[in-house]
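Here it is, the structure in full.
Here the complex is missing a single protein chain, while all its other protein chains stay put.
The chains carry the letters A, B and C, assigned in the order they are written, with residues numbered from 1 in each.
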Amino acid sequence: MYFASDNRGPVPQEILDALTAANTGYTGGYGSEDLMTTVRQQVRDVFEAPDAEVFLVTTGTAANALALATLVDPYDTVFCSKLAHVHMDECNAPEFFTGGAKLTLVGDGDKLTPEALKHAIEEEENRGVHGPQRGAVTITQVTERGNVYSLAELSALCQTAKSYGLPVHLDGARFANAAVALDCTAAEMSWKLGVDAVSFGGTKNGLLGVEAVVLFDKTKAREFELRRKRGGHLLSKHRYLSAQMHAYLTNDLWRRLARAANDNAQYLLNGLTKRADIHIVNAVQANMIYFEAPRALHQSLQAEGLDYDVQGGDLHTGPSEMLLLGRFVCDWGLPKQDIDRFLNHLDRQ
Amino acid sequence: MYFASDNRGPVPQEILDALTAANTGYTGGYGSEDLMTTVRQQVRDVFEAPDAEVFLVTTGTAANALALATLVDPYDTVFCSKLAHVHMDECNAPEFFTGGAKLTLVGDGDKLTPEALKHAIEEEENRGVHGPQRGAVTITQVTERGNVYSLAELSALCQTAKSYGLPVHLDGARFANAAVALDCTAAEMSWKLGVDAVSFGGTKNGLLGVEAVVLFDKTKAREFELRRKRGGHLLSKHRYLSAQMHAYLTNDLWRRLARAANDNAQYLLNGLTKRADIHIVNAVQANMIYFEAPRALHQSLQAEGLDYDVQGGDLHTGPSEMLLLGRFVCDWGLPKQDIDRFLNHLDRQ
Amino acid sequence: MYFASDNRGPVPQEILDALTAANTGYTGGYGSEDLMTTVRQQVRDVFEAPDAEVFLVTTGTAANALALATLVDPYDTVFCSKLAHVHMDECNAPEFFTGGAKLTLVGDGDKLTPEALKHAIEEEENRGVHGPQRGAVTITQVTERGNVYSLAELSALCQTAKSYGLPVHLDGARFANAAVALDCTAAEMSWKLGVDAVSFGGTKNGLLGVEAVVLFDKTKAREFELRRKRGGHLLSKHRYLSAQMHAYLTNDLWRRLARAANDNAQYLLNGLTKRADIHIVNAVQANMIYFEAPRALHQSLQAEGLDYDVQGGDLHTGPSEMLLLGRFVCDWGLPKQDIDRFLNHLDRQ
Partner (left out) sequence: MYFASDNRGPVPQEILDALTAANTGYTGGYGSEDLMTTVRQQVRDVFEAPDAEVFLVTTGTAANALALATLVDPYDTVFCSKLAHVHMDECNAPEFFTGGAKLTLVGDGDKLTPEALKHAIEEEENRGVHGPQRGAVTITQVTERGNVYSLAELSALCQTAKSYGLPVHLDGARFANAAVALDCTAAEMSWKLGVDAVSFGGTKNGLLGVEAVVLFDKTKAREFELRRKRGGHLLSKHRYLSAQMHAYLTNDLWRRLARAANDNAQYLLNGLTKRADIHIVNAVQANMIYFEAPRALHQSLQAEGLDYDVQGGDLHTGPSEMLLLGRFVCDWGLPKQDIDRFLNHLDRQ
């Protein structure tokens, strides 16, 4: 189970402690609890955005779909990468929450480029009311292939979007991993570049299931609130979400966890690169390693009980030397000795 | 904060302990964890329904809206009480998740009657494709006014629905409180009467935020799963929902908590009935007391910091003897001494 | 077939002639044809609203649903009468086009009153994000029971809506019949009272299938256009809609047709009132007569082949003296001799 995803392992003790600490006395519900006031301020501080509005939900899909629904109209389209989570892994949630907006796939890989984005936006130009209207741009940081956009890259994308008057959403399911990788602040990776709304992930980085949606344009806040409630995503005992986010943002826990995850990936990467038959296909800056390896090697590793995703072909048939894409995801809590054990095992293959 | 709702207090230690117990090692996500297999079996045992399908979500609104969306088509209508949570308190979530189905309000109060239900269903009869089609019936047990339907009453409603071929959904946000009040089993209060789908509440009865949707017609299970994912309601670290529900269903915790809440309500009721100026308006069988009292009394209690809902008029203006409706909700954990202190306070008014 | 509805008879020759006249040469589509420019100006002239935006669609359901979708958000509610066409006869089209907004039923009959409207709006007040938000008010003129609101009544409703900041939509499927009945201008019955959007009906008053949506707030025009296209309601050969509306608004044809229909109703009414067993239940100002009559009489008339709606009970069982509600609708083209023949027939019953 180790490398399959960063949502398979336990959460840090700090988070459970935070739940215990919050579990006392009677308090307002639905985000009216004092703890949420604290969290709101923490997020504003972390993002250096005193006017930002902050909402907590329990899944990344909800965060993304609600944020996009707040940014676009049902007759619009959202520009995203071909591999974007909103397109691939949310079972039409963006289409659902937006009331039927379209996703326009941009470019060919996991990363948007300003050129491809500009091209896609231009393509939606000439059809008047017949085509969907240009709605928003959503960027995933860290990308679905484990790549981290540089701040310059993000800036260029934001500028392209802005040149057409389009708002930008950042799907930050792994926001923390990226911020640590880039050694930048939350502000530097968001509104300072032109990002309008962030799905600030917590679940993949140590929380039980909490994501914050941060809206830098507070005029959208009321709409978001109503859409959240209408989506069944407003929790009555909201304090247990606040408690998690409170701990997450206290003493930089969010960065410490992400750094641990990223470090684990580097540690694993060092071991992997010794093997000639493993070809790393992404620039490993965060906590994900994408690699090509012969089918036979994948098969052997999986037979040993190692759990990770393999894509691009059938694990069980075809030439043994056929290259398949593998994905290792490291979470904050992965024990170093487990990585060592795996690498030793690999040495013996 | 004491009497405002049953979602304002802490959760039992058993639930936090269950989170801690679940917080170990790597496991499958999205409900594929072993713990969910256990929970599924527990629910089937509790409901004596070996084929039932079980899904966990974090809010009652999600449970209700997803269940209804699975039962009806977008051109249908759902028959519900005028005060139903799905109508009053879910910000159009049922309309959203069903793709635009209507709610048809039945009768005048919180309780459906077979006659009113029959009348409403018949009313939708003559308009062919012009009117909405008859979709489903949803019944809230305990009702929004604190009343508990008897099994005979529920049975009559189910029979009415069935005579028109309509499926029945039970909004059981306070299912446990009702089952304890009626001293019946979960099966006796659901599929044995003809109920097709239950929102089996946990959040108001001691969980952090978990509701189980129980589908007795398993052919609907796949659709439910897809709608849950599309609604952003499939949690990746699902084990923390399973853990709560597991503890809830172990050693009858769900019934013990509900009994404690109901007992608290009876204890409070005994104190209230001593006062001539307080008129109890519901049959208090579960954990809610609705009462009429003079505006001045409400005002004085609220001024003392007692938090509970007042409806039907302005607390701060009007004749002091004007009767306003108050609602006390008792949860499982309400300390007896707090009730005593309140009653003593009341004696001194 | 005669009295069943005002959509059962033929259209005037002027309308067919207009189609023929338009059927020449090549022209722009989708409303870009010159004829639509003319129509737009005609509507602006008729409504004395030089800035109004005008859109043509083929059904009243489309006109209403698109107009409401442009005025409200999905988490809103629309206040309407219990008998409103949008509620009763559009198979959830308003819920569909608005993305799931609710309809809140106001009062008990076909006519809204300011008091009932105010009450309903106030009711939606206290639930914050939990209830739907106040979206818009829709008023049907002529009502579904054949009554015509006076200008003073409409004004009071608009003022009530406005006092809460709510926009007003007028479902004017029989706008012309009402304007003739009240002997007022289109402006006097719409924006001068505070109406923001009108479904200006043509189909029930002599067109093949054309309704104009008139938006007095032109900032909503683009959204309407996009929603119309998205709804499949933008016709490519739009000239054939324009042609009909052009003829309809030329030389007051719309008023002449409505006057003929209303006169037919008065003529029929005069005959009916001679019978003691027929009780007229509405104030017949437009082209609809609602009346109570014994079941036996209804049965006999229908047996003679007279086609009209009967409501409120079973035509074929029950006491012969049981009163059932009948509806006669007169269209512009109903031959007087047919009415005479019917009345003669009635005399012989």
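Quick note on the criterion: a contact is a pair of C-beta atoms (placed from the backbone, for glycine too) under 8 Å apart; a residue touches a chain by one contact, two chains touch by 3 or more.
These figures come from a predicted structure and were not determined experimentally.
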{"item": "Residue of C:His169, C:Arg230, C:Arg259 or C:Arg327 touching the missing chain in the full complex", "value": "C:Arg230"}
{"item": "Among B:His130, B:Lys218 or B:His345, the residue in touch with the chain that has been omitted", "value": "B:His130"}
{"item": "Residue in contact with the excluded chain [from B:Arg8, B:Lys111, B:Arg230 or B:Arg255]", "value": "B:Arg230"}
{"item": "Among A:Val129, A:Ala296 or A:Leu343, residue touching the chain not depicted", "value": "A:Val129"}
{"item": "Interface with the undisplayed chain - residues on chain B", "value": "30, 73-75, 99-100, 129-130, 133, 223, 225-230, 234"}
{"item": "Chain A residues that touch the omitted chain in the full complex", "value": "74-77, 88-92, 95-96, 98-103, 105, 126-127, 129-133, 311"}
{"item": "Absent chain, residues of chain C that touch it", "value": "1-2, 4-5, 7-11, 16, 19-20, 23-29, 57-63, 65-66, 90-93, 96-97, 203-204, 208-209, 226, 229-237, 240, 307"}
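What we mean here is this: only the chains that are shown with their structure count from here on.
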{"item": "Size of the rotation, in steps of 5 degrees, that lays the CA trace of chain B over chain C", "value": "180"}
{"item": "Chain centre separation in whole Å, for chain C relative to chain A (CA means)", "value": "51"}
{"item": "Chain centre separation in whole Å, for chain B relative to chain A (CA means)", "value": "34"}
{"item": "Sequence positions of chain A contacting 2 or more other chains", "value": "226, 229-230, 234"}
